[in-house]
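The complex is shown incomplete by one protein chain, all other protein chains being positioned as in the whole.
Showing chain A:
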Amino acid sequence: MSTLSLAVRDSNTMLRRNLLHMRRYPSMTFLLIGIPIIILLLFVYVFGGTLGAGLGPSGDRSQYANYVTPGILLITVVSAAQGTAISVAMDMTEGIIARFRTMSIFRPSVLTGHVLGSLIQTMLSLAAVTGVALLVGFRPTANPVEWLAAVGVLAMITFALTWLSVALGLVSDSVETASNLPMPLILLPFLGSGFVPTDSMPTAVRLFADYQPFTPVMETLRGLLLGTGIGNNGAIAVVWCAVISVVCFLWAKSLYNRNRTA
């Protein structure tokens, strides 16, 4: 069997394993969907009136619901990534991982299984969160092609952050650490254009907000879903996602292959 078909076949087997885990323990998935929904409701119904007024002369709560949704979608991705880090770290404490290491299989398939499983889980979470956003006043103007592109962008950033969280799960020596390490990620949509436009921020914060990876992703999503200008944000988002994916894949792979002394 060629390396590629072995890789596909074993990754697929491991994906089925991870999907079974998710099906058997759905509480984790619900928890991960709950966080972005609570933040969405909080920002639309508590802060939405005031923050909406800041968007411009005609700004109000419903306009803010449109503005905040791309940021909430990234919160969803980050929340799911935290779940991935936890489940990878938990998996590494299981004896079955040692068994996989002594089998003649595509070695990274344990990791690709997690990544593919998380990708599916996150896309489902995103669909659920988008549904709630529509209920609270999110009114996208996207045509089918733009929707497809938006899904593609979300899949791209999810893929990148999932590899990051797999690496974070592997580098953690305990499940608690794995749960804490991805925490700062949840701040990034706030320290970007997710909740307020960056030109309202002081210079130092604005510079960080403009040049961190989440802002171009959110601006691209906003453009695709709501028809605002995208500019070069699309290209920057693709490059960021590609770089994060490749670096974190290599990092995760070397962490998985290292000699374990335990």
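Criterion: contacts are C-beta pairs under 8 Å (C-beta built on N, C-alpha and C of every residue); 3 or more make two chains touch, one makes a residue touch a chain; residues count from 1.
Definition applied: contacts and distances are computed from a predicted model.
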| item | value |
| --- | --- |
| Protein name, per the UniProt record, of whichever chain is missing from view ("ABC transporter", "Molybdopterin synthase sulfur carrier subunit", "Na+/H+ antiporter subunit E" or "(2Fe-2S) ferredoxin") | "ABC transporter" |
| Contact with the hidden chain (one of A:A7, A:L41, A:L55 or A:I105) | A:I105 |
| Absent-chain interface as seen on chain A, which is shown | 1, 9-10, 13, 16-17, 20-21, 24-25, 94-96, 98-105, 259-261 |
